[in-house]
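For this depiction, one protein chain was excluded, whereas all remaining protein chains were kept in their positions.
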Amino acid sequence: MAEFFAMGGYAVYIWPAYGIAAGVIIGLFVWSWRGLAKAERTEAALGRRQRRRVPKVERT
Amino acid sequence: MHLARVESGGALLAVQFFALGILLFPLGLGPEPGMLSRLGGGLLAVMALLATLLALDRLFQQDYDDGTLDLLLTSPAPLWSIVLGKALAHWLVTGGPMILTAPLLGVLLQMSWPAIGGVAAALALGTPTLSLVGAIGASLTIGARRSGVLLALLVLPLYIPVLIFMSGTVTAAETGLAFGAHVSILGAILLLSLVLAPWAAAVALRQIGE
Partner (left out) sequence: MTASSPSSEQPGPGVRGSALHRFANPARFLRLARAIQPWLLAITLPCLVAGLYLGLVASPIDYQQKDTVRIMYVHVPAAWMAMFGYSTLAIASAIGLIWKHPLADLAGKAAAPIGAGFTVIALATGSLWGKPTWGTWWVWDARLTSVVVLLFLYLGYMALWNAFEQPQRAAKAAAVLALVGIVNLPIIKFSVDWWNTLHQPASISRIGTPAIDPAMLTPLLLMAVAYLGLFLLLLLLRMRVELAERRVTALQLSRSRAGEAR
């Protein structure tokens, strides 16, 4: 097991390389998901406010 | 030539920046013998890039602001020829003076005469390309936020091949190896830019009208 992690002595190069690859890809997913959630939240809030507005205008 | 007069306000500015920038290096790098002459070709090439950028964002901005751009878009003259004219005018007032002052600056940088010759050739073939490619950048950034910095960000990556071959030309002039090859490549890049850059900038300008 320890031998696997040591990677023949090159661990200090190999693991950061895999780590950066994973980090960037996962980071892109996380950033995009959060952006989507935020946009959909804002869209819902704006939509509610619009629907609430329309009845008011009709009353006047 | 009206275009050249319009740009001439920027003329002295660009070459002043070019010269001043070069003069900073002996002061900043110190008097170590031989170092300046080794670096000189590269320094002149890099400063030429930066100085060319200075006058670029004004290339179309005035026309955009005063409405001339709309007139140009509807004029019977093909848009690419107008861009070509503007790029030529820009080069006459930036690249041209730089080519003329470069030998003097080369002497100040203690460069050898073959190297100075190389610089002159490199700038002569390189700076028109810089003006042409710069025109593409200028056409893309008209009316943009932070257009000056944005223009630099867009255009410098495109300048990198020109820079590499300009420096290569200077080194080749000194060592006597592959000078012809470097010059040919610079020439080829220039020809390619002459054909493609005005057309690309015209496409970009047309998008503004739509």
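Chains: A and B, in written order; residue numbering restarts at 1 for each.
What we mean here is this: contacts are C-beta pairs under 8 Å (C-beta built on N, C-alpha and C of every residue); 3 or more make two chains touch, one makes a residue touch a chain.
Remember, it's a predicted structure, so these values are computed and weren't measured experimentally.
Although one chain is not displayed, chain B still touches it through residues 136, 139-141, 143-147, 150, 153-154, 156-158, 160-161, 164, 200, 203-204, 207-208, 210.
By the touch criterion stated above, the residues of chain A touching the omitted chain are 4, 7-10, 13-14, 16-18, 20-21, 24-25, 27-29, 31-33, 35-36, 39-40, 42-43, 46-47, 49-50, 53, 57.
Going forward, only the chains that are shown with their structure count from here on.
For this pair, chain A with chain B, the centres built from the Cα atoms lie 42 Å apart.
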